[in-house]
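All protein chains of the complex are present and in place, except for one that has been dropped.
To keep things simple, chains are lettered A, B, C and D as they appear, and every chain counts its residues starting from 1.
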Amino acid sequence: MLDNVWLIPLFPLIGFLINGLFGKKIKNEAVIGGIGTLMIFLSFLVSCGILMQLVGMPPEQRVFEKVMFPWIHAGSFKADMAFLVDPLSAVMLMVVTGVGSLIHLYSIGYMHGEEGFYRFFAYLNLFCMSMLLLVLGANMLVMFIGWEGVGLCSYLLIGYYFEKKSAGDAAKKAFVMNRVGDFGFLLGLFVLFWWFGSNHNIWTINFVEIKAASHLLPYGGVVTLATLCFFVGATGKSAQIPLFTWLPDAMEGPTPVSALIHAATMVTAGVYMIARMSFVFIKAPETMMVVAVVGALTAIFAATIGTAQNDIKRVLAYSTVSQLGFMFLAMGVGAFGAGIFHLMTHAFFKACLFLGSGSVIHAMHHALHKGHLHDDAQDMRNMGGLRKALPITFITFLVSTIAIAGIPGFSGFFSKDEILWQAFANPYHGSLNILLWGIGCIAACFTAFYMFRLVFMTFFGECRINPKVKEYLHESPLVITIPLMVLGFLAFVGGFIGMPKLLGMLPNYFEHWLDPVFELANEYGKQYAHSGAHHSHALEFGLMAFSVVVALIGISIAYTMYMANKSLPEKFTSAFPGLYKVVYNKWYVDEIYDFLFVNPCKSFGNLLWKGFDVVIVDGVVNGTAKLVMAFSAGLKGLQSGYVHNYAMGMAIGVVTIIAVYVFR
Amino acid sequence: MDTIAIPAINLAVIAPEVVLSVVAMALLLINVFVKSEQKGYLGYLSIAGILGTLLMLIPAWGSSVEGFSGTIIQDNFAIFFKVIFLISAAMSILITDKYLEREGCNQGEIYPLILFATVGMMLMASGTDLMTIFLGLEVLSVSLYVLAGFNRNNIKSNEAGLKYFLLGAFSTGFLLYGMALTYGATGTTKIAKIASYIAMNGVSSSNLMLVAGMILMSTGFAFKVAAAPFHMWTPDVYEGAPTPMTAFMSVGPKAAGFAAFARVLLVALPALKPEWSSLLWVLAVLTMTVGNITALYQQNIKRMLAYSSIAHAGYILVGFTAGNAVGTAGILFYMLSYAFMNIGAFAIIILVGKKGEENSNVSDYAGFGYRHPVLGIAFCIFLFSLAGIPPAAGFIGKFYLFSGAIQAGYIWLAVIGVLNSAASVYYYLRVMVFMYFKEPTEDFEWVKLTPAFVLCLLIAVIGVLVPGVLPGLFLELAQKAVLM
Amino acid sequence: MNEVILSLMTFLPLLGVFILLFIPSNNHGLLRGFTLLVTVLTFLVSIPLVTGFVTNADYQFLLNIPWIKAGPFKMNYNVGIDGISLWLVMLTTFIMPIAILSTWKAVDQRVKGYMACLLLLEVGMLGAFVSLDLFLFYIFWEVMLIPMYFIIGIWGGKNRIYAAVKFFIYTMVGSLLMLVAIIALYFKGMSAGVTDFSILNFFGLNLDPVTQTWMFLAFALAFAIKVPMFPLHTWLPDAHTEAPTAGSVILAAVLLKMGTYGYVRFAMPLFPNALERFTPLIATLAVVGIIYASLVAMVQEDVKKLVAYSSVAHLGFVMIGLFSLNQMGVQGGMLQMLNHGVSTGALFLIVGFIYERRHTRLITDFGGLSKQMPIFATIFMIVTFSSIGLPGTNGFVGEFLVLLGGFESKLRWYTVVASSGVILSAVYMLWMFQRVMFGKLDNPKNQNLKDLDAREIAIMLPLIFMIFFMGLYPKPFIDKMAPAIDKVIQQSRIRPAVAATIPVQPSMQMAPQSVKPAGNPAVPEGHPAVPAGKPAGHP
Amino acid sequence: MVSLNFYLVLSAILFAIGTIGVLTRRNAIVIFMCVELMLNAVNLTFIAFSKYLGNLDGQIFVFFVMTVAAAEAAVGLALMIAYFKNRESIDVEDMNLMKW
Partner (left out) sequence: METLFFLIVAAIAVICSLMVVTNKNPINSALSLIMTFFCLATLYVMLEAPFMAAIQVIVYAGAIMVLIVFVIMLLNIKSEAGRRTSHALFMGISVGLLLLVQTWYLLVKSSLSSVRGTVDSAMISKVGHTELIGKSLFTDFLLPFEITSILLLVAIVGAVVLSKKKL
């Protein structure tokens, strides 16, 4: 099975080609959607097979590389088209193909009747292929194909409704911001390649080879430089400060896209990349700290914005940014396993949340459409009390919300708690850890608050939709609800495979599974970790309890404000109008970026073009020509037509020449 | 009283000149009996004479024969130039007939005059005595004064003739003074003796009389080849003269001037090389620059080509400055190709022109390339060759000229030369801009495209393209004709 | 047989021109068909070059006929190709039929002349790539100018005269100075025993640094104008904008490569000391060019101009690659040349398609075309992303190797700055794409646009194929080029200064190879890209 | 015995006067006469040199110069007559139909 790993990206590629080339002719939505879904499902089956095979192998042998064909061999540089299967990529494969299949299925229902139906499925397949390449890449360059490929698909899918200007803008923004990250990624690659090559004559970008040689890397120094570059790449892809603004805008795409790309898979690429290169990152304590701090800051920053948004998808988008911050926090404190664990559980519940919101929007849209109204189908202020009309959606949504809020027993609790605990306990950053933990806790509180705010505003209370169309509200079809139910179930139970040892009910399968991947990193980490501060179980229990309390506080505030006392939000905003406005406007980050980068670039470009290029550069060229012409006009004037002038010219010539020679 | 011992007259040395003169005189006689509308036949007869002369030159190639007590020589150098003169004369004659008919001044004397001018040029090329050279130059000049003013009903032609005459006579004064001073400094007028005297007595640049003689002679020749600042007559005379004669004047006499110039400087005064090469350096730069730059502004195509011919004199001076084998071979090759390309271009100008020299503005050529595609292509070939763009012969010629300069270490001169060349591209292109890039505004009136014209153009095109693509043979000949 | 392929290929179009002259000029169909046939035949003739190419550093398919021998000069008709020119030749023959097809209908005036010009242009381009004689190279180099001048001037846009003349004179100035340098070089060589203009003679010359400096400057100027490098680029936007589609395509795809090819083939290996000295300057100009052109491209209002400026930026990358002087960089530069040929050529075709339909190129006149022209949109998108350098497309491989090579060389910091061009290219291309293709189809004139027809799709398909093929499997290209590039790199490195008493050993030039640390599995055999003294200069 | 330099200087003076005449007069015929004056100055130089050097080449040269002067006079005057017929003037200041 392992040998057939190439089938995994191949199936979606086939799907893409079929739908992309012939989709327009096929026309039948069931066939198109069927092909798309089937292809990714086949990949899922192959992934399962590979997982089984891996499980059957002894842990230390669970690394397999498959070279397809040589790609770029130039001088000492060598990059093959090669795939790497190890426990880490296996996990990602399962997430991508599994969640991907569900979302494909969901899309059949959700996208029903859309104009570019075939286009959508083609893109979706293409995306899956790219994501799988990213995950499977055995060297940085193959990973980079996927890395940019997902960016491309994200661009295509965000711009799916290309007739809307905002969609086009958002797509472009997403791509460009990703490009900024890619720039970092490339630089990181260059630095690493150069360092290994010029110092140890190891010219490689292959992960396995780098890992084998990673003991040569020094701590800090050039590694810090390289990893910081890589981290820039990660911030672009995973929407961390300062490159996070594209993600909320990306909600212009259809909802399944948000679920698949901007929640479950693509945005986690940065996290995955750090995990993939954990053995390099851990050698750069400064970078680790930066990662942790940026992660924590993003977590809280996005969470604050999330509290003030009214668009249902936007809240989820900021929530995604915030949760990605948690993952980076985990990476930054060396809790790679925990980060990946959170990545997985987040994929379940966030996909479920997005799909749920999609279901809500779908229903709202349908209803509004029937009633010929043009109200915003995504604005929570138009919703309320939908639990009756959309029971399945409501239940799955609620389960996922509880999961994200971190209520024990649900998946999000296990993963988030693990992160917070390791942030507190891991010895890498000294006393900074406490601060990180604190920020994490506050962010968690905010998370619980805004998520429940969302649930309350959407599903509870009385229905604020225009009464005319109330009757049209009804539950979505089965293709939509089945994925919801599956994901809701996973959001509920998915955490148990990574249950902390402390609770003791199950062994932490997940961590054991990933152990071979991160072993080396942990080994390196010990070299500079502050000497084994061993924390007691009691402390761990205590913190766990604390995080639950925090979550509950968040929920209760939400309940107070949006269920019990509905005038509170009003009062709050009028009490702090400035703060509210700033938060509501996302801290004006977009505007600041416009001011700092976009506008100067444009005006500088204009200046260069109209000022420099046309006036100076071309001016010199044309000016030379004009000068010559003026000279010409002057010389021409000497040619007066008078014989005596000509004779005079000759005589002066003779006299001058003689003068020069005679009197020299 | 002693009998005069007349030296052995080696007629073979001057056979070409004699044949041509005889033909010319015969034509003068025949002319009396030919009706006005049939004067064209005289042209064909004169071409026959030219061909005969050419045939006489061929067996002489490779030998170097002196004659008449060392006043004349027939060497490869002279022969090569004579071929150029004859070709330019023949091609000019081919395009003369119809022009004269159109302008209404169809007099048969023009053909003998052209032939006499050619004889003068040939004497200049092979003269080895300052007197021979001077007389050859005067034969040429006097014929040219007449030819320039030949269309005597046309005021422009009158003016051209008179201007040329006055300034020519003036420059003759300087030339003669130079010759006198040289004579005084060396005691002889024979070129070989001048050289040997200088070599033996070690006269050098410290002898101001010799230097002054060199300078004054140079100015005389510079006038003939239209080098700045002695070029100022050129545009006016070229513009005013009948167009076929302009074509003739811009090639043959220029070549003759260079031939004599080269013989005097290279053979008689090699000892003064540092002096004259620095003088020529300056003249070359001035000439190229003034010619090209002023040409940029011209609207009248004849005048433009006049300035362009000044510029070309400048390029040739570059090769001359070098004073080495490559440069001199370059002069020879360039003059040959210049004959083809320039006369070809003037042939087209005659075709496009109307009576009274109308229609000779660059803007009159709008759309010409579409109305007459074949002529258009031919014109383009000539212009590209003038601009020095491969694979035309003009490029190879320039290549050799500049190579000579570079070999002699005058790299900056070569650089100035190529920059000038680049500037010149503009005005040649400008003609093409009108020919192809603008829509035609009017129909082109025709001097009917006679076989003679076709022949002339054909020769010109072949003469531009063949030495351009396969220059080997021609360059080899030029190399063998070099004076050193 | 092998000897004549190159000449046959080069002069086949010339033969075509002669036959073309006898086709009645009002039979447009025949004229076009015949020209297409000739170019396709040329392409077919050129295919044995790839199949018969032996992967080594030697020149192949050699043909050497004495041509001119006069005075001190000896010029030969000396043609041959190595790995470097092989692909450029192929690119030329490949792009020509496409170019012919591109203005199949758009040019309906003076078709005969147009076709003749295109064929002549092909002769010039192929000749320049295959010449191994400096003089012959120069001749072909100039011959290219004439047809291009007419193509721009006769069949161009509104401002065509200005553009054509500017193009011509600009190029002329540079190339004439190069001519001076060629001649001077020959004379320098003569004193060292060189007897003809074959470039092979000149590679081994030990010129003194001052001479090298001047000659390098002359060569570099000529090539820099052609490339074009900042600040000598202003002819390019004008020429591109005014030229008819085929002209722009050929200009972008092949003509600009002449400049970069000139650097690899002549300027770099001939003058190593000067190269060393001027590398910072050229790298600076290249980097400035990348950033500058990108910023200017960003604010263009005319699609074609935007693409033209993007060319300037792309070729800046090529220059960085070439001057990084290691296998990766030069390889990348070469690939980038090919890629630029394919993708920018395709972009100009695309611009041509919409221009034919709407007779405007202003971005503001478009918007929302995706809806009306889905096939067009797809193709446009692919090409756009190829131009941006998306992995998986051809643009990436070249750009990546250029940056990698640059980073590994002395140009590290230049490369870091240049890398930001990767971001900017995405900005301007996507912004343009968005404004043209996305948004509402609100301009009534755009509402009846027809999607691409079969001919247009047929033109684009080979290009699209190449975009992906070169992106996913560049190995054949890289492998065939590698030995030749190694050779160029060795030639371009400063030769060890040898004291006058010690004769130059041939093996001295192989120094980098022999110093290569032994027993190093990570370095592929035959790619001695590890410079001998490198570790010393690095931390 | 008059020293050679006397003759040479005299001829230089005449030559200069002739030049001044060419440069300052307007009448074409007078200009031509000034040219003749220049030629005569040269002739004087030739003959003086000839005497000094003791060979006759210079005098022969003078002989030819005179011939040339005659030929030029014939053609030049014919040109002036032709011009005068068309223009009713031989003032060189009127001769500027062609310029620039």
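We adopt the following convention: a residue touches a chain if its C-beta (ideal position, glycine included) is under 8 Å from a C-beta of that chain, and two chains touch if they have at least 3 such contacts.
What you are looking at is a predicted structure, and each value in this text was computed from that prediction instead of being measured.
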item	value
Visible chains that the absent chain touches, using the contact criterion stated earlier	A, B, D
Residue of B:Q107, B:N361 or B:T450 touching the missing chain in the full complex	B:Q107
Touch criterion as defined above, residue of B:V19, B:L42, B:I93 or B:L123 at the omitted chain	B:L123
Hidden partner interface residues of subunit D, rising order	1-2, 4-10, 12-21, 23-27, 29-30, 32-34, 36-37, 40, 43-44, 47-57, 59-60, 62-64, 66-75, 77-82, 84, 90-91
Interface with the undisplayed chain - residues on subunit A	644, 648, 651-652, 654-655, 658-659, 662-663
Touching residues on subunit B - with respect to the absent chain	1, 4-7, 9, 14, 21, 25, 28, 67-69, 71-72, 104-107, 109-110, 112-113, 116, 119-120, 123, 129, 131-132, 135-136, 138-139, 142-143, 145-146, 149-150, 152-153, 161, 184-188, 197, 201, 207-212
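Assume only the chains that are shown with their structure count from here on.
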item	value
Higher-contact pair (C-beta pairs counted), A-D versus B-C	B-C
Subunit B-subunit C separation of Cα centroids, rounded to whole Å	43
Mean-CA-position distance for subunit C and subunit A (Å)	37
Residues of subunit D whose C-beta touches two or more other chains	19, 22, 28, 31, 92, 95, 97-100
Where subunit A touches two or more other chains at once, by residue number	636, 639, 641, 643, 647
Residues of subunit A touching subunit B in the complex	625, 628-629, 631-633, 635-636, 638-639, 641, 643, 645-647, 649-650, 652-654, 657-658, 661-662
Complex contact set, residues of subunit B against subunit A	163, 166-167, 170-171, 174, 208, 211-212, 215-216, 218-219, 223, 228-230, 232-233, 235-236, 275, 279, 290, 293-298, 423, 426
Residues of subunit B touching subunit C in the complex	325-326, 329, 370, 373, 384, 389-391, 395, 399-400, 402-403, 406-407, 411, 414-415, 418-419, 421-423, 425-426, 429-430, 432-433, 436-437, 470-472, 475-476, 478-479
